[in-house]
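Quick one: the structure is below, questions incoming.
Note that one protein chain of the assembly has been removed; the remaining protein chains are unaltered in position.
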Amino acid sequence: MSGVSLQKVNKIYGSGADSVHAVQDLDLEVSDGEFVALLGPSGCGKTSTLRMIVGLESITSGQILFGDRDISHLDPQDRNVAMAFETYALYPNFTVADNLSFPLEVLGLPAELQRKKTDEIAELLRITDILQAYPPELSGGQQQRVSLGRALIREPSVFILDEVMSHLDAHLKFSMLFDLKRLHRELRRTMIYVTHDQVEALALADRVAVMSNARMQQVGDRNTLYNRPANVFVADFIGEPPTNFFRAEVAYHDHDTIISVMDSDLTLQPGTAAATSLRESQRKEVIAGIRPQNLGFAETAHFLTADVEISEYLGERSMLTVVNGTTRFQAIAPPDLRVNPGTSVRLYYEPLNVMLFDPETETLIA
Amino acid sequence: MAHLEVEGICKGWEFPVIDELSFAVEEGEFFVVLGPSGIGKTTTLRLISGLETPDAGRILIGGTDQTRLPPYRRRIAMTFESYALYPHLSVYENIASPLRARRLPANERDKRVKDVAELLRIAHLLDRRPGEVSGGQKQRTALGRTLVADPEVFLLDEPISHLDAKIRHELRTQFHTLEDLRKVATVYVTHDYAEALSLGDRIGVMGTRGRLEQVGNPRDLFERPANLKVAEHLGQPTINVIPSRIRRDNNGLFLDSETGDLRLKLSGESEAALAGYSKDHVIAGLRPQYIRPIDEAADGMELLSAEVDVYEPLGTNGIMMANLGSMSLTALTDPEKHYETGQKVQIAVDVSGLHLFDADSQVRLTGIT
Partner (left out) sequence: MNHATGAMTAGGTERTQDAWRHVRYLFLAFLGLWIVFTVFPLYFMTITAFKSAAEANLTVPTFWPQEWQPRNFIGVFDERTNFNALVDSFVIASANTALSLFLGSLAGYAFARFPRQAGGENLAFWILSNRMFPPVAILVPMFFLFDNTPWGTDSHLSLIILYLVFNLPLATWLMMVFFRDAPVEIEEAAYLDGWTPLRAFFKVTLPLVIPGMISVAMLCWIFAWNEYLFANLFVGTAVRTYTIVIPTFTHGSQTLWNFQMAFSLLALIPPVTLFILLRRYMVRGLSLGVVKG
């Protein structure tokens, strides 16, 4: 067992004018036994990163350490890392038991020991009852478990899961998420989960590393990413429905700092810390963000007024799309709310939940 | 008169995919067929469109029987799950295809294609090929091809379920604003209950062999599911299913879980539902949002002690699997809180959200017999 440390890792494909900088100065520390999700949209460089950790791709510059062992240039089989893929990649003409024990067979372990380990892992994944079945007879979720089991049986020091759930139905996905989380709790092994789905990432991981444009944007737990996103990208990518963003002008009065949203008559009251920081910098323009979850009907001192355009009933909640001037934004409402399009509503918020970003660099203003 | 009528259609003799399916969609109505994958939803659309012929039953569009009409003689527009765009033609030509098939004059064709592209925000992509645009843009192109056709019936097959969450969200909102869809009859197929609730004027929940378990408006379906299957299909996380016994004593009516770990005093509503029900056993369904971990008990609130099994903090809620003795319950929490496995928590159960189903038939108990 060991942690994983990526230090200034770069990956450049090709050379000269056609070269692609797929991963740029990436730093990431995963401590021993931690569960970290590597999250980003497709093409952000997360797959290249994972392939470098596994050893399927060479590193252009930088270092990767497992514990304090530099594995940057080792062959994949010398790294003691296991990987479960998006596609199940099981051998259809082997039984589940044979599929599981195959990596041990390759290592030349005695049959007795193979059997013992297979039983252990099957118990852990709750697939003991299907050990004699063949993969085509299994459901998607079961195949996924067998595939996980085969990766785990070698007892790797680092375990990587690549988009393992993107093929599963929503219901199945949720139960698999819980299973995987239980599994990690029992194994306490270093796990890196690669995904483009923020729900999976937040649900599973102790910490989430958000990548975009070949760079690491932010690493943090759910509350950090939600409440203190490093930049507009993170604020937009994390959270569903996505954050409402407003281009806004700042006016400084004697005591108040007022943010007026362009193309509307909306004003926002920033939190005290943000207001102080704004005053110090005296900036004239900001990008303001507020999450739909943080706009509601519970009365507070501050609200936005807008006309309802779409009211969607979603069962557990409702979602409102509202408009003021040409500015359109969304709010989450209780499911029993019934409003007709065209109705004017007040949406209340706490100043603390107003996020402010620099309009040029798009980074969070403290 | 309904605009689209499906009357007792069957497909497949030995292993019926669709067995006597009937429903009607009014003019201007948005009808959603909701069900898990592989249940026959797509087959239903293919039967309506004429790509397949039913073995029995009739399909009426605008009052005329079109069961035997080939697809190109029907005025039906359909999107495919795979988009089915013509890869060798530009986005413009893809959208223009139905108009070219009808030999519309060039200037009118041009105007309509551009209007639709503008509406769907793909006007800047008209010269590209489908291979050169993103998934969301492909779906918009496919949608454009159906919208431009000015059909009598729209059939939409999982139009947004394969897109990323963000684009899915955006397109779902757009479906609300596309007025063309609200003018004729639309049948929309999905496996995502939130999509169904959001978009449908009425929803049909499809079970095996194309059987409609329940047809109703979104609130009906979610708040008064006709049977356990419907209750389980709608809602994320899935509703807690608690096989229970009914106990009556001097203090009132009680619900005891079979495991003995959960005892709830039933409210008036549940009492009414149980009127005329003679069995001891009942299946209780309780959605996770009615089960919450509580820090401080309010007056008269009954709290239960539980232990956290797994906890997942998501965006709007956290989801907690908690063990109550030998029973496992899913509860919703404030996502900002953090819970560790093994942590002891107090849980409040709101019995007003309880659904009761017949222990054998799993049909909702309404108290009316």
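All chains are identified by letter, namely A and B, in their written order; residue positions are counted from 1 within each chain.
Note that contacts are C-beta pairs under 8 Å (C-beta built on N, C-alpha and C of every residue); 3 or more make two chains touch, one makes a residue touch a chain.
Keep in mind that what you see is a predicted model, and the values were worked out from it rather than measured.
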For this session: Could you tell me which of B:P130, B:G318 or B:P335 touches the chain that is not displayed?
Result: B:P130
Exercise. Which is it among B:A77, B:L143, B:L221 or B:L332 that touches the chain not included here?
Worked result: B:A77
Seminar exercise, completed: Only one of B:R112, B:R145 or B:R202 touches the unshown chain, namely B:R145
Problem set entry | Sole residue of B:G40, B:P54 or B:P98 that reaches the chain not shown, by the stated touch rule | B:P98
Problem set entry | Positions on subunit B where the hidden chain makes contact | 49-51, 70-72, 76-78, 80-88, 97-98, 101-102, 129-131, 135, 138, 145, 149, 162
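Keep this in mind: only the chains that are shown with their structure count from here on.
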Seminar exercise, completed: Between the Cα centroids of subunit A and subunit B the separation in whole angstrom comes to 26
Seminar exercise, completed: subunit B residues touching subunit A in their complex are 36-37, 164-166, 169, 172-173, 176-177, 191-194, 197-198, 218-219, 222, 234-238, 287, 289, 309-310, 312-316, 319, 321, 335-336, 338, 341
Exercise. Which residues, counting only subunit A, touch subunit B once they are in their complex?
Worked result: 41, 169-171, 174, 177-178, 181-182, 185, 196-199, 202-204, 222-223, 226-227, 237-242, 293, 309-310, 312-317, 319, 321, 332, 335
